[in-house]
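Complex shown without one protein chain; remaining protein chains in place.
Per-chain residue numbering starts at 1, and chain names A and B are given in the order in which the chains are listed.
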Amino acid sequence: MNEQRKLASPLQALLILLLAAAATAFFFITRPDRQDGAVAVITVKGRVVKEVSLSAAEDELITLDNGVVIEFTDGKIGFKESGCPDKICIRTGMLSKVGESAACVPEGTVISIEGKAPDIDIISY
Amino acid sequence: MNFRKASALILTALCLLLLLNCCTVPTKSRSYQKSDIAMGSAVSVKLYALGDADTEQVAQQMITKIKQLDTLISKNDENAFLYSLNQKSGQTLETDPELIDYIIKTKEVYALSDSKLSVTSGALTELWGFDTDNFRLPEEAEIKKAIPFCSDEGLTVSKKNLTVFVPEGGIINLGSVGKGIACDKAVECFNYSSQSCQGAVISVGGSIAVIGSHDKKQDWTVGIRNPFGEVNDYFGTLTVSGTGFVSTSGSYEKSFNLDGKSYHHILDLTTGYPVETELVSVSVKADSGLLSDALSTMCFVLGEEKSKDILNRYNAQAVFVYKDKSVSVTDGIKDAFKIVNGEFKPI
Partner (left out) sequence: MKKTTYKIALFGILSAVALVLSVLESFIPWSGVMPPGAKAGFSNIATMFAATSLGFPAAMAITLIKALFAGVTRGFTAMLMSLSGGVLSTAVMYLLFKHTKRMGYMPIGVLSAISHNAGQLLAAGVLVGSKAVLGYAPVLLISAIVTGAVTGTVLRAVIPAINKTVNNMNSYEHKGGR
């Protein structure tokens, strides 16, 4: 029975190509924008431990309680040191755009860039 | 079951889902805002839509509806249904079914106020001049005389016969729920519109309705006015998802000073005088504008302790602000409410 199974029928190949195209489009569309007043939110195990305004002038080296070191330079922020084995977090690089995030799963640490708090829609008085 | 087809279907669905994602993400919604004056207060509506929905048309319809409401529930407009009802107190009169509905609903809520509030509150509110903005401090004898006319006990409303009986001398006053009813009207207008808008924000003199969503966000952020600041100054924000109604009652709205004493417009009908309370404002989020309006007034009058059960009963939430700038919120909005002004302290 296994011998009858093909690699892919033309239709299936087409669907995979379509899926790949859609995924690529998805990737480009969801690519974040640079935005004024963006804030980097650092969370450890879901709790916000620090917020850094990306428009802040001074560079900063942040050492968290769990030993993770986060670097902030030139309006960009990213993992610098971490005790995790894969260093995926460090390889993610520097973040500067709203919507971007880097995660160090073993240390439970996430940096995500969020837009500034939205203005209110209306006032009740 | 045919698993081949099923799996092919799953693959196709995945593709479609992704494509759909691509199509919906980049489109930004348009918005259209319109302001006007109706029911003696500033009205503003803001509509959000994708595609070619005619937001201007819907906004116009909403404002027209709100203006029409004036001719139904205004106590002072000579052409209004309510005006003529009040003129002929002591008789059973047939009237508009919508007006009957508003009277019944409001009466039902105020029945929980220990007689401190009523639909038939006109005798006292007219005495103080809060309806016409000609404030004055009435004589004690005048107040004593007016109190009996402010009870809803004699008010008889029949939904079946579409009739209302206002006891002689009684004056129905829907002023405390009028703005909320206007919000309900606007929301109705939005829901039945042929134009498919995404969402809307409506303000009728500070009573708020939000509907649907806007841009990529599902939540609306409603600012709660700083009772000690200007009109457009807010001390906290309340996040509302989807459709919701928020009204605020505060002693700052209408008040006057005389001989060093301040008198505000929210009367306790059992004493005939403005409510004595440590509260400065109460904001209520409820399922309809009428409810949020009525409940915010009632919470202000009854105080936090006595309000809790009533709020629960109507599935409503409230923010209580005290004179010392301490703030208390009901459990249901603990997460949705945020203080943004450092002078205010949560309890």
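Following the convention adopted for this analysis, a residue touches a chain if its C-beta (ideal position, glycine included) is under 8 Å from a C-beta of that chain, and two chains touch if they have at least 3 such contacts.
Here the structure is a predicted model, which is why all the values come from computation and not from measurement.
In the full complex, subunit A makes contact with the omitted chain through residues 1-9, 12-13, 15-16, 19-20, 23-24, 26-27, 30, 43, 45-47, 84-86, 88-89, 91-93, 99-101, 103-106, 108-112.
By our rule, only the chains that are shown with their structure count from here on.
Interface of subunit A with subunit B (complex): residues 11-12, 15, 18-19, 22-23, 25-26, 29-30, 118-125. Taken in their complex, subunit B has these residues touching subunit A: 8, 11-12, 14-15, 18-19, 21-22, 25-26, 46, 201, 203, 206-208, 210, 214, 217, 220-225, 231-232, 234, 237-238, 246-248, 250, 253, 283.
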